[in-house]
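The complex is shown incomplete by one protein chain, all other protein chains being positioned as in the whole.
Now for chain A:
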Amino acid sequence: MTEIHLTLPARGPFDLLERVARGADLSGLDGLYAPSDPGGLDSLVVAAGALRATRYTLTAAAFSPRVSTPVYAAKFSASLQRFSGGRFGWHLAGAAPDVTAEFLTVAKGVWTAPDFSFEGRHFSVLKGGLGPVLAAGPFPRVYLSGTSPAELELSARHADVHVFDPADDIEALLPAGVTAALRVTAEELGDHLGRAGIYLVTSGEPLRDAYRIGESRVG
């Protein structure tokens, strides 16, 4: 099934963010996407608010592995999974592939293993482990992006979803076992349907498009 995810307006205001989130939820969209915008609101704060405002839609936040330790990111996210019924996802971008790889190794390690130790170049942990209660929810769905061999290799190992742009040759690049996501504008969406499993839709009128896209799928 094709999933439609609507990009939240990164500059708010919060009232609009909440109405867009509720609109996407009401009209049956599959997800929301909190982008990383240096001029905008923090994506993790936006995502937490969007999850609280919704019942069904997934919400992914784009952030850099440089902003937090992987243990803390896992802990913060474990709470959001507990609070939201497991609807939170990560789009990790903005760090070199080796940093992102270590970040994911440690975050997944403390999520899944009871006594996880790891000594890396960038991150380490000794006898970590969130424990059965915090880690009961699913690990956040992992989105990665980039078209270099190192980035694609990283996705093959760690990603659930690889994010492409319309000009990319998805068929040639998509690692096996990974779902393709395509970043498109609301106007472009119709032209690209069929190319990817997930569409990350940006819109200048996100509230209107939340309902318009939702209704076009049921109509």
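The rule is short, and it goes like this: contacts are C-beta pairs under 8 Å (C-beta built on N, C-alpha and C of every residue); 3 or more make two chains touch, one makes a residue touch a chain; residues count from 1.
To be clear about the criterion, contacts and distances are computed from a predicted model.
Chemist: Can you pick, from "LLM class flavin-dependent oxidoreductase", "NADH dehydrogenase (Quinone) subunit G", "Peptide/nickel transport system ATP-binding protein" or "Glycolate oxidase iron-sulfur subunit", the UniProt name of the chain not shown?
Modeler: UniProt protein name of the non-displayed chain: "LLM class flavin-dependent oxidoreductase".
Chemist: Taking the entire complex into account, which one of A:A48, A:A62 or A:V178 touches the absent chain?
Modeler: A:A48
Chemist: May I ask you to list the residues on chain A that touch the chain which is not drawn?
Modeler: Chain A touches the missing chain through residues 11-12, 14, 18, 38-42, 44-46, 48-49, 51-52, 66-72, 75-80, 82-85, 106, 123-131, 133-134.
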